[in-house]
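All protein chains but one are shown at their positions in the complex.
Presenting subunit A:
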Amino acid sequence: MQDNGYLDMFFDEAKEYVEILNNGILTLENNPEDKETIDAVFRAAHSLKGMAATMGFENLTELTHKMENMLDRVRGGKLKVTTDFIDLLLQGLDNIQFLVDKIKEHEGKEPDDINLEGFIEELANYTQSSEKSDDKADASNAGDNNLAGDFKLNLTDDEKDKLLKDKKDKERIYHLQVVMDDQDFQSVRAFMVLKKIEEVGKLFKSVPDKDEIENSESGVDTIDIYALSWLPTEEFKEELAEVSGAEINEFNELEEAELAKKKSEQKAKSLHAEHKINSFQNSSTVRVDISKLDTLVNMVGELLINKTRLQSLDIQRSKFNEIMPQLDRVTMELHHSIMQIRMVPVGVMFSRFPRMIRDLSNKMNKEIDFVMEGQETELDRSIIDELSDPLTHLLRNAIDHGVETPEVRKGKGKPEEGRIELRAYQKGSEIIIEVKDDGAGINPDKIGQKAIEKNIVSAEELEQMEKRDILDFIFHPGFSTAAKVTDVSGRGVGMDIVRNVVKKLDGQISIESEFGKGSTFTISLPLTLAITQALMIKVDGDTFAIPLNSVSETLTISPENIKKVRGKDVIVLRENTIPLVSAANIFGYEGLTSYKKSETDLSVVILKSGDRFIGLIVEELLNQQEIVIKSLGNYLQDTDYISGATIIGDGDVALIIDVRDIVA
């Protein structure tokens, strides 16, 4: 029996490490030399192995151990990162994921019937065979080394410390050996080399040093140099190449870890265990179950409601007036902090996509350049959890229906490699997530045709419609334009589900597409689900709340200003024609319906959703206040025009108007 607390921790951490591995391996594919990534990937495999061993998962331990070995060889420069190597690592990663899933399924036990020996052998074979050939290369390199003299890190512990201290955040540490041509003025050229280094970075140490070079009579044929520079390796080398008559013989970028580790290695070893415990204690983060945060949010919501009630008591005493603003401030800050805690960068969710795109594009024989931006954009945890499926679907669609095959693209005069962009950013109080491709785009005529076929719309209606409304049909249940059903996407389910999920999160999805050029799906989401500013209104005596981010403005109009366009009531506001609806009407209240006959002026709230506007006629405009959004629960979830409820000052319930429903 496994202790459940440990097991949960294992799954949480395993998930994290798998993500690190996944991202790292994909980064390596593009930057095989990226030492930092190699190290990160190695460390992840190593930690995963450690955890697996502690929990007694033998298969997982064995597998991660083998992968760790491979990666270690890469670190040591004995193995090269090739496509085969990446494929093997990814396979390994899949196996890790598989094992972890199995362990989860079997409630903390590794099932016996799993046989990974074949794969593990493959790993071992790969390591061996490629190492043999690399060994030879190593040997010949070693020969060269001997010719040019010893190229070893030759720093004392104190020097290493100082070097690490001198190093600024993004600077790199280079250790190189420069050989002078066997010509005259060797020392002058040596001096030029050092001067050049000072131009492009900082000279930390050289053997011989400047003074020695200047005073040298016999000439200098090699210099050992330790330097710090912002320049990446290649550029740094190029700069040095400008000095004529001097050639770089050896070049190393030094890792901080290397410098820190190498001093008194033995001591480090014996302290290893202790160090591990330390890093555990030093960790400044806490893992919290999301449900505990939910409880906390609810309690803060309660507090807020009661504060509002307290405020509405309107007690005229100086002490009260002194305390209230304080209470106000504290509750606001409390609310703010708790919401902050729930925020997670979208990168957490994005990180799985590069792998998916890679696999899918290979499968579909498409070439895709996948770009992600704004991974650091933060969203409420609960939104992130819900959003990953719809985004997966949109991305799959972009690969399947969007980006064309290289041949087709070439024929159209587009670059053979398609481009899919996934971007997140904040805009006002909303988070925008875009999925953009430069593929085939959507043909509105075809969509319209299909909509008629499926009896969604009549031909006459279609003629009256604008392009964006026609494109909106793809969100209609049972609508699919894919010529053939693939297992990647397209069975007609999908886009409507995507829209439902987004709607459930109180967000919106829209599409822009230019036929032949590509499509962009834009999802906009509220920053947080729980608390928002709202405009309170009255309809037939009941109080309703309208989220302020959907309110464009409020007006009072005289009934004579209402005009008719195509049989519908509109008002003209600053040259824009805005349709009008009456809240009493859509809520099915009787009376009030003949607002045009009203003798008094009408209160109108101009609602906006996306780029559409609509005027909502209400009975009375009340105040603006902060509301805690509560769900109506599953029982009333699909109520038209109502998205939730909130509790107002007197403890009564006010319903929240679903602006999207009205404007759409």
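Quick note on the criterion: contacts are C-beta pairs under 8 Å (C-beta built on N, C-alpha and C of every residue); 3 or more make two chains touch, one makes a residue touch a chain; residues count from 1.
Note that contacts and distances are computed from a predicted model.
Engineer: From the list "Purine-binding chemotaxis protein CheW", "Heme exporter protein C", "Glutamyl-tRNA reductase" or "Sugar ABC transporter permease", give the UniProt name belonging to the chain omitted from this structure.
Structural biologist: Listed in its UniProt record, the absent chain's protein name reads "Purine-binding chemotaxis protein CheW".
Engineer: List the subunit A residues touching the unshown chain?
Structural biologist: Residues of subunit A in contact with the hidden chain: 298, 301-302, 305, 542, 586-589, 630-636, 639-642, 645, 647, 651-655.
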